[in-house]
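Questions regarding the structure given below will be posed in turn.
With one protein chain withheld, the remaining protein chains of the complex are depicted in position.
By written order: A, B and C. Residues from 1 in each chain.
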Amino acid sequence: MATKSNTKYTLQRRKVVHRILEGRGDAAVVTGIGNAVHDVASANDDPKNMYLAGIMGGAAMVAFGVALAQPKRRILVITGDGELLAGIGSLATIGVEQPKNLSIIVIDNQAYGATGNQHTHTGRGVDLVGIAAASGFKKTALITTNAELQAELPRIHNKPGPYLAVVKVMSKSSARIDAPKDGTYVSRRFRAAVTGESA
Amino acid sequence: MAARRKITLDRRKVVANILKDRGDLLLVTGLGAPTWDAASVEDNPNNFYLWGGMGGAVLTGLGLALAQPQRRVLVLTGDGEMLMGVGGLATVAVQKPSNLAIGILDNQRYGETGMQETHTEHGVDLAAMASGAGFQTTSTVYNAAELKTAIPMLYNTPGPVFVDVKVTAEDQPMILPPRDGPTLKHRFRENLLGSI
Amino acid sequence: MARKKKTDWSKDVFKVLKKADVQQIAYVPDAGHTSLIKMAIADNVIKPVSLTSEQEGVAVLSGAWLGGEAGALLMQSSGVGNVINMLGMANECRFPLLMLVTMRGEWGEFNPWQVPMGQATEGVLEASGVIVHRVDEPSEIAETVEAAAKLAFEGGRMVAVLIGQRVVGFKDWTK
Partner (left out) sequence: MVSKKSKTWHWSQDVHQLFKKIGIKQVAYVPDGGLAKLLERCQADKSMRSVVLTTEEEGVAQMAGAWLGGQRGVLLTQSGGVGNCINMLSMMQECRIPLLSLVSMRGEWGETFPWQVPMGQSTIPALEAAKVIVHHVDQAEKVPETVQAAAKLAFDANRAVAVVISQRISGSGSKG
């Protein structure tokens, strides 16, 4: 089977993530595996970042659990298309539960960046925005330009969710920026920062 | 999301209708009621019933469709089973098997565990998910007229085809086909391939 | 590091899979399987099936075998943790199942998050009734896969070949 060549996208993943995180306020951020970790860490290593550095398919539901526990705080998921696809049923669960404070940002380079840039399904006709809408997400967006990104920022940060945006970016990894990778450390640091309690 | 419409179709009648002129169709059924529905029509050696492996019916159908490109393959399964392996829709759409059709008997319930509501009861639209996954042909069926249009799609429209048939949540008597896995497997392969 | 070796064993393994008449190769991409996946895609006979989650692969290969074709599932060790329930079906029906698993979370692992699943891989496979062949020498991979393929397709069993991280190599994170 041939892998189709894709439309060329011009947005740079790291700039997109930085732009989104500039306005995060007191939002908590849950990242997917791989590039998402590095993109978020390169903006700022915030204690309210939970880096899921080694698990596929869990970012949306980890964030959902936080969103239920912290209803007054915005929870952002920054993840990749492959990571989201590995747990795609989560969108239906979140669509049913309707957490208003949850925004999912999919940085879609249409490739498994961590393992050699193999094409993911999104490069071959799978429409994550459509799946999110079908799952009950009332607010969704496909972002391919800076202007569109700018226009979506209020929905990402403030408007009632659940919200999902797919940001199409160039299929290129950025320089690796290490985030703290000890899970017991980042999880306890995160929990203390968002709850004000120690574990 | 699909608008709320009245659900009137009886699952047994739907399945009987779908399988009435099945010809040499190969049928894979998901665990629970779809297996009994298929058995209520007849126990056919071209049926492979999943009695377990929740979330695996569609992908079992995909592997079979790829192996048997000249034969039509139909997966009949329930909404809960489909949801448990819903990423499989993306995998199927990428493969574009022209001989594979998927029919969901969507009673919006987990029938095996006490009729708890599934996500489809709360607005999740499986046909739209399939469409988002890349299926070119999808449909949601609520009544007999729509079913009549959908059945030829299951058999003849180039696949992958996805049809979500909304059925009532009434409990039906269990009609149990053979369930010994090795027996089912041998029977299916011997009938299809001439050897096990 | 072991780039040359990697290509070499992949070629030999691919020959073994062809000889075993494998016609469907289902995979979730992994760096260690890159060459094998490329060969599968380039091959005119083999149907490559890229998956969103590894459990789909067990189901696909069950269907493949019902339809008269042999297949192989390629994944990373973390993916083993996604297939345990679906293996129940392969076990109950005694479907042949050949899995090639590239290991993470062991030899020289740098990412702590990979360690728990890497250390659990062999245990959960055995708990699920899968016969496990482990190989840490590049020169022995092809013959191990050949033996595993026989045991799977002729012996009618679920067999996993675990390819040690020592073979696959450390990830080069410096570039």
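By our rule, a residue touches a chain if its C-beta (ideal position, glycine included) is under 8 Å from a C-beta of that chain, and two chains touch if they have at least 3 such contacts.
Computed from a prediction, not measured in an experiment: that's the story for all the values here.
For the chain that is not shown, the touched chains among those present are A, B, C, taking the whole complex.
For the chain missing from the display, the contacting residue among B:G23, B:G114 or B:G194 is B:G114, taking the whole complex into account.
In the complete complex, the residue from A:V62, A:L149 or A:A179 that touches the missing chain is A:V62. For the chain missing from the display, the contacting residue among C:S10, C:S50, C:S128 or C:Q165 is C:S128, taking the whole complex into account.
Interface residues of chain C facing the missing partner chain: 55, 78-89, 91-92, 112-113, 115-117, 120, 123-124, 126-129.
As for the chain not pictured, it touches chain A at residues 28, 30, 50, 52, 54-70, 87, 89-90, 92-93, 96-97, 183-184, 186-187, 190-191, 194-195, 197, 199. Panel shows chain B; residues 31-32, 35, 51-55, 83-86, 110, 112-114, 116-119, 174, 179-181 of it touch the chain omitted from the view.
Just so we're on the same page, only the chains that are shown with their structure count from here on.
When chain pairs are compared by contacting C-beta pairs, B-C ranks highest. Annotation: 33 Å between the Cα-based centres of chain A and chain B.
Per-chain Cα centroids separate chain B from chain C by 29 Å. Each of residues 47, 50, 52-53 in chain C touches at least two other chains.
Each of the following residues of chain B touches two or more other chains: 85, 87, 90-91, 94-95. Those residues of chain A lying in contact with chain B across their complex are 1, 85-89, 92-93, 95-96, 121, 124-136.
If you check the complex, the residues on chain A that touch chain C are 1, 3, 52-57, 82, 85-88, 112, 114-116, 118-121, 176, 181-183. Put simply, chain C touches chain A in their complex at residues 28-31, 34, 37, 41, 47-48, 50, 52-53, 76, 78, 82, 111-114, 173.
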